[in-house]
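There's a structure below that I have some questions on.
With one protein chain removed, the remaining protein chains of the complex are shown where they sit.
What follows is chain A.
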Amino acid sequence: MTKDHIIDIQELAREFIVGAQTVRALKGVSFSVSPGEFLTIMGSSGSGKSTLLNILGCLDKPTSGTYFIDGVDVRKRDRNELATIRNQKIGFVFQAYNLLPRTSAVENVELPLLYRPGLGHRERRERAMHALEQVKLADRFDHTPSQLSGGQQQRVAIARALVNEPVMILADEATGNLDTRTSYEIMTLMQELNQQQQKTIVFVTHEPDIAAFSGRTLMLRDGRVLRDGPNETVRSAKEMLESLPPADDY
């Protein structure tokens, strides 16, 4: 496998045994992602989207087929090695933010660094503050999640995904809990990270208008790739945000 691809997947299949039945969630999926790409994975529920996401995130292993992330063959790794891959190569962004309650923003961002050996307290704090600056929340570093809005919480979560400088940001319905305006804000941030810092982003969603912000869309149906190709017109989230009517103050 070439190291040119961040992700290289060949004939990936995943089967679950439920009682006496075998459920085939993924039936041979192949695609690859290059550095700096912004890929959206779309699909309705039951399309195998979540299963693919779990495998991409190294939380699950395929039944057959190969999955290379940054040149590392995931299939041959054990539970602990997968944890290390998640820690150093993947930055997760979840739909429900998943921040630790009653814990300050900067401490939340530091969380992945705690599981990385050889970092001192001061260096952790510096890197976490740097990540918060990237999502423009450095001034809120000591706020707890309950003191932040939904969009701000998601930005803290993105900072947490960035802090370990992963090869890929893996977002799971990251705008699913947000209103249109805030969704556009988050997508603006994602586009900036992708375009200005060449971060590789894999964004899982079921909303077509969110997919339109990415450079490439992969459509899943029934455990197979239905369509995979570049988006003809990539919309700018920033422009969309500016075109929205100014927020009403109720």
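To be clear about the criterion, a residue touches a chain if its C-beta (ideal position, glycine included) is under 8 Å from a C-beta of that chain, and two chains touch if they have at least 3 such contacts; residues count from 1.
The criterion applied here is as follows: contacts and distances are computed from a predicted model.
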item: Chain not displayed: protein name in its UniProt record ("Polyamine-transporting ATPase", "ABC transporter permease", "3-oxoacyl-[acyl-carrier-protein] synthase 1" or "Dihydrdoorotate oxidase B, electron transfer subunit"); value: "ABC transporter permease"
item: Selected from A:Q10, A:N98, A:N177 or A:Q195 as touching the chain missing from the view; value: A:N98
item: Hidden-chain contact residue, picked from the options A:P112, A:G151 or A:G223; value: A:P112
item: Absent chain, residues of chain A that touch it; value: 54, 57, 59-60, 79-80, 83-84, 86-88, 92, 94, 98, 100-103, 107, 111-112, 114-117, 121, 160, 164
